[in-house]
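I am attaching a structure below and will ask some questions about it afterwards.
A single protein chain has been omitted; all remaining protein chains appear in their positions.
Going by the order they are written in, the chains are A and B; count residues from 1 in each one.
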Amino acid sequence: MSLLAEVWEAVRAIGQGMAAVNRRVGESAVTEFYPYQKPEIPPVSVQFLALIQNEDGSDRCVSCLACERACPSQVITIERKRNPAGKGFVLERFDLDFVNCMHCANCVEVCPVSAIVTVGDFEHAVYDVNMLKADKAFLDEIGRRAQVWYSPKFGVEIRKPDGSIEKAPPEMQPGGLAELLAGEEGA
Amino acid sequence: MSRMPLPLDRHIKPKLVGYDPTRPRPGVERLAYTLFFGSLWALVVVAYGLVPALFRSQGWLDGALGFFFYAVIEALLAFGIAAVVALILIVVLRKYLGKVQERVGPMHYGPAGVLQTVFDALKLLGKEDFAPANVDPLIFRLAPAITFVSAFLMLVAVPVAGGWVMADLNVGLLFIVAASTLGAYGVVLGGLAQGGKWGMLGAFRAGAQLVSYEVPLALALLAVGVYSGSLRLSDIVEHQQGLWHVVPMFIPFLVYLVASIAELKSTPFDLPEAESELIGGFNTEYSGMSFAFFFLAEFVELFLLPALVVVLFFGGWHGPLFGLDPASFAAQALQSFYFLVKTAVWVWIFMWIRATLPRFRDDQLMDLAWKGLLPLALFGLILAAFLRMFVEVV
Partner (left out) sequence: MGLLGSEARPQNIIVGTLDDVINLARSRSLWPLTFGIACCAIEMMAAWTPKVDADRLGMFFRNSPRQADLMIISGTVNKKIASRVKRLYEQLAEPKWVVSMGACANQGGPFRQGYSVVEGVDKIVPVDVYVPGCPPRPEALLQGLLLLRDKIADRKLRYQQPRVALTDYDVFAEPGKDGRVPVL
């Protein structure tokens, strides 16, 4: 009788599996139709980097070279010169080699003025690899186009329809890094 | 350092072409499947009903020339049926597997993705048909043709309605067994001729599996033949007028079901082409149209083996005729409709099994064939003989 019991066990297991499969058919698909529906990606997830300009069109970047030093892949090249008008430096060249960038966002973390930020923009595939070598104009363009971005110092910021930049409401802020840094500053 | 001026706007967005699934268009998918089924039915009615009726009524079949043209036209129509069946079943299988896995399957090309297989077929047509250096060129080219022809031959003997059959052979069952065995030759020869280790392993597995499962399959068919007293498929269907064979012949039915899935080389019996182990097994080195013929044969068999389940065990074309004269054209068309509906249900069950079960191990496969199915099939054969002798359920 052990043979019959074994056969029955096998038949029962197969039946259970097939019933489970059939239940799946009725359930709705979880698929997002990518080119037609874009996924909502929070800017905290590092997809791309951008340079942010102030509301009056001047650079936020103060050419402190912190990002260039912090970059583990050594893809940031900054050239600067002394500001003839006053103190500080003027940015002459800011190249970011996105081909080799490993998207670690170390540059974003060390930036003292939140000039380089992460954006949730991910559609950057190209036919020619040299197109990915970004210069300052391109990074500024991504920054101008971005509506929402993130840096640990200022948290998530949004661009209003009238062009002014504001800190995003708390429900848009990430729970982790920004509050941690804010707590450190407070202490 | 001089730098090439690069365009500021380097975002290249893919074009939005094809069917947009986010726009709600209810019923498009259902309409597409209805059209699929309708076109297949129309093709069957033309191939099995209209053309033979036309040739018989005009008396063209008496002359040699008329018979030649009849044969050519029927062969073309049968090829058309095979192609349409494969085109439909590939996209239906992909959609069904998608549904099982909570995704959507082919979606964007054609309404609800129904043109996907057309694009696949056109692409394979334009693909390089490559033969590696150390293949046996003749057998390498012949093997896909053998496999496809074997699937194609089975189509000839299947009756779709009363009197609607391309060749009503008096040894139909033997013909079916012979044709499906021919398919095993194509697979084994194709695997061995390509001179690679994956193909060789696939051919060994295919040989072991297909030959082993041929035995219980043939015995199950023989049981049906013994019980119904004829090897002619039309007679077997006629014999099921009162009671479908699945009730008295339940054991041969089970054996046939398992063995035909093994003949089909689909999961859980896909060892010959085990993609995760043998990178395609016997069709590793085939590309372009040669590969397409293997693909086509597989899906034609996915239609024909369920069709044989229906013919042998589920009453073939039998169904309520609503008082129509069984010899009339309308009744025969209705019968072919019943046949196709039953076949569609069984194709769905085959796909369901394919979507559920994981792959067997080699020794489990052999155990099942020789220790499980063969005794069961012999028992079924004896049972059929006893039923035939003592019960006479006709």
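As a convention for this text, a residue touches a chain if its C-beta (ideal position, glycine included) is under 8 Å from a C-beta of that chain, and two chains touch if they have at least 3 such contacts.
Just so we're clear, the structure is a prediction, and the values are computed from it rather than from any experiment.
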Quiz item: Which chains here touch the chain that is missing from view?
Solution: A, B
Quiz item: Of the listed residues B:283, B:335 or B:356, which contacts the missing chain in the full complex?
Solution: B:283
Quiz item: In the whole complex, what residues of subunit B lie against the chain that is missing from view?
Solution: 12-15, 94, 98, 101-109, 113, 116, 118-123, 125-130, 198, 275-276, 279-280, 283-288, 291
Quiz item: At which residues does subunit A meet the chain that is not included here?
Solution: 29-35, 38-39, 41, 47, 72-73, 98-104, 122-129, 132
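Just so we're on the same page, only the chains that are shown with their structure count from here on.
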Self-check item: Distance between the centres, which are taken as Cα means, of subunit B and subunit A, whole angstrom
Solution: 50
Quiz item: How about subunit B: which of its residues touch subunit A in the complex?
Solution: 3-4, 6-14, 16, 20-22, 96, 98-104, 107-108, 352-353, 355-357
Quiz prompt | subunit A to subunit B touching residues, read off their complex | solution = 14, 17-18, 20-22, 24-25, 27-31, 33, 35-37, 123-127, 130-133, 135, 137-138, 141
